[in-house]
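Dropping a structure here in structure tokens format, bear with me for questions.
With one protein chain removed, the remaining protein chains of the complex are shown where they sit.
The first chain written gets the first letter, and so on, giving A and B; residue counts start at 1 in each chain.
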Amino acid sequence: MKRFLRLSAAVALAALTMTACGFGGKDEASGDGKTLSLLVPSYSNGTKALWEGIIADFQAKHSDITVNLEIQSWDNINDVIRTKVQAKAAPDILNIDAFSGFASDNLLYPAAEVVSPDTLADFQDSFAKNASIDGTMYGLPMIASARTLFYNQELLDKAGVTKPPATWQELYDAAQKIKNLNAGVYGYGMPLGSEEAQAETSLWIFGNGGSWNEGDKITVNNPRNAEAVQFMKRMIDAGLTQPDPGASDRTPMLDVFIQGKIAMAVGLPPTVGQIAQKNPKLKYGTAPIPTKDGQPMTLGVADHLMAFKNDGSKKDAIKTFLDYFFSAEVYKKFVDTEGFLPTTKSGAEALKDKKEIVSFLEVLPGARFYPSTNPRWAATQGAIQSQIGQIGQGKDPKAVLTGIQAKADA
Amino acid sequence: MSEQTRQVPVPTGRSARPAHRELARALPWLLPTLTLILTIVLFPAAYMVWTSSRDVSQAGVDRGPAGLDNYRALLQLPALGRVFGNTVIWVAGVVLVTLLVSLALAQFLNHAFPGRRLVRLAVIVPWAASVVMTSTVFYYALDPFYGIFNQFLVDLGILDAGFGFTRRPVPAFVVSMLVAVFVSLPFTTYTILAGLQMVSDDVIEAARMDGAGAGRIYRTIVLPILRPAIAVAVLINIINVFNSLPILRTMTGSIPGYDADTTTTLIFKYIQQDRQVDLASALSVVNFLIVLAVIGIYLAALRPMRDE
Partner (left out) sequence: MAAARRSTRRGRRRWLKAAAGALVALVFLAPYLVMLIGSFKRHAEILRIPPTYLPTQWIPSNYATMWSTPETPLPYNLVSTLIISFCGTLLVLAVALPAAYYTAKHRFPGRGVFLLLVLATQMLQPTVLAPGLFRQFLAVGIDDTWLAMILVNAAFNLSFAVWIMHSFFAGLPKEIDEAAMMDGASKLQTLRRVTLPLVWPGIVTAIIFTFVACWNEFAASLVILTTAENQPLSVAITKFVGQYDSAWHYVFAVSIVSIVPVVILFALVEKRLVAGLTAGAVK
């Protein structure tokens, strides 16, 4: 027994010395209301440096406030934030796409409490409205993107398509001509894989005058939506899209477009930079997204900043930081560097001549948004992402939409 | 467990004290393990069970008790039958194929030949790499457009054009199973290889002298010695393969619907796409009970913890 004690003492000691290396000590955020935690997703490989620069400049001006930055990839940020909320340890400021889930759980400060009236008044009206629930604004629209049709000029020329399609029928015919080339290229890139299927589907549904909601109610399987999805399936069944559209994610699909193997696809502002980087020789153009009747339309998406109430002690520090972030210089640099569209009036003015985003800024006023203020939208979006692609695997559109509706109502 | 039942029926009279004392004597040896498990694992496990009985919002806020609602909701998923079927095929297929290939591979690597050390090192690499990265690189190499494996098959003339291995449920599921076998092979092979070191050459030689054929020697001498190693390897593989998320998540992640899902990837989809942690927790509890039952049956049938 004695020997055993000696052994266990040795083991315990060993364990202790080993774990000692784990005691790095950590500066616990103290409850002084001056230490802010900021959780953001990574938009590009420059995001981390950009935020670090902004925070360093901010802390130089406000030496009493410390901002702790945490960056996560888009794949992981939802898991991270949910875990923090579950543990009642939400960050003070969060940058993410949808705010409504947090707002409806009463976790967020109303925007008016965490930015100055000047900052608040600077947001463009459509974005401010899209960031409000029942007239109260919770999200701070931070960056926006819009979609537009990218087309491969060379392929369209070769196929004898003289102008980019404006209606569904023209798109169908153009894609058919591309297919008839028999050149191993595809007419239209339709990404219905789980990455962003809701965006592609929304474009078709909005392009048919359809909608995901009527007032507070999520309505996935209404007749207009069904008609739009039916047409998508027609394109797929006729072989006018890339193979297996139901399982094609957007990013890889756009890579195929960039490599010149897809004639037409819907892209977004960062696509311009990616073409320049990966295949600068590509001859391409952009045009409004085809709709059923040719009426121009685009999908607008805004990401938001939001402030969590937590224990309520940090409101002033949060306000100082957010006002700093949305000040003209700082904000312009952020939006400009990430290559997105501004959501503020001053930002739009400052960037109106940037040629990469001009074509997007033009379509932005007519943009339609996801019903992201609806608390059921997040679940609906998840269901669209995981289900809609089944129309590419022979499933009946009506049945797929009904399945999504069931998830939305769950 | 069966050992325990053998012990239990003697709690009367004087034999009760030795049993008690035996336990007391064992405890110090087990205490470090028990302490670590109780302090680290107990709470999160209990928290999972607790969450499965709560109504948790998509943001993560607890809205109050939900009784068994989450479990009831599970039963209403139409795809449940397919998912359970997939799970059975997934676990049984991967574990069996892994075992058979490993037995052959370990036997081969036990022979002396030039460069054996390097081959052994090569076999270990899939184990050293993270499963996520291995799956990712397979996914990339099997892409119908820019995938190098696909291009290789086209250049060999086996395919006319790149095939969407990862784009349709059945091929993607089969490919995922192959990847799962691939990443399970190193550990299994090495466990068996280590077991093979316990086979004494003298015994084999003696058997050969007696005129026993290679097949018979393997069956009657080698396999019995390998038994504990195989039993543990299979046990660990069952658990790991059952709980494996990254392979299917990567290889079949872009495929819509639930045709290529196991119960484990379904948990993940509940969290990631439906944002229903409560439901995911309920399914995790069910998942846990299923593995526990499978392992219980396995242990009862094979009794790998039998001594000697």
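The definition used in the following text is that a contact is a pair of C-beta atoms (placed from the backbone, for glycine too) under 8 Å apart; a residue touches a chain by one contact, two chains touch by 3 or more.
Owing to the predicted nature of the structure, the values given are computational and were not obtained by experimental measurement.
**Q** Which shown chains does the chain we cannot see touch?
**A** By the stated touch criterion, the chain not on view contacts A, B.
**Q** Check each of B:Tyr71, B:Phe84 or B:Phe108 against the chain that is not shown and name the one that touches it.
**A** Missing-chain contact among the listed residues: B:Phe108.
**Q** What residues on subunit A make contact with the chain left out of this view?
**A** 3-4, 7, 11, 14-15, 18-19, 21-24, 26, 28, 41-49, 70-76, 79-80, 82-84, 86-87, 89, 251-252, 254-256, 258-261, 268, 270-271, 274, 277-279
**Q** Which subunit B residues would touch the chain omitted from the figure, given the whole complex?
**A** Looking at subunit B, the ones touching the missing chain are residues 1-4, 7-8, 19, 22-23, 25-26, 29-30, 32-34, 36-37, 39-41, 43-48, 51, 105, 108, 111-134, 136-138, 140-141, 145-149, 151-152, 182, 185-187, 190-191, 193-195, 197-198, 200, 225, 228-229, 231-232, 235-236, 239, 242-243, 245, 264, 267-268, 271, 277, 280-281, 284, 287-288, 291-292, 295-296, 299, 304-308.
The criterion applied here is as follows: only the chains that are shown with their structure count from here on.
**Q** Counting in whole Å, what is the centre-to-centre distance of subunit A and subunit B, each centre being its mean C-alpha position?
**A** 36
**Q** Under the definition above, what is the set of subunit B residues touching subunit A in their complex?
**A** Residue list for subunit B touching subunit A: 28, 31-32, 56-62, 73, 143-146, 161, 164, 166-169, 172, 253-257, 269, 271-277.
**Q** Any idea which subunit A residues touch subunit B in the complex?
**A** 4, 8, 11, 15, 78-79, 81-86, 101-102, 104-105, 107, 184, 192-195, 197, 243-244, 246-249, 252, 255-256, 259, 261, 375, 378-379, 382-383, 385-390, 392-393, 395, 407, 410
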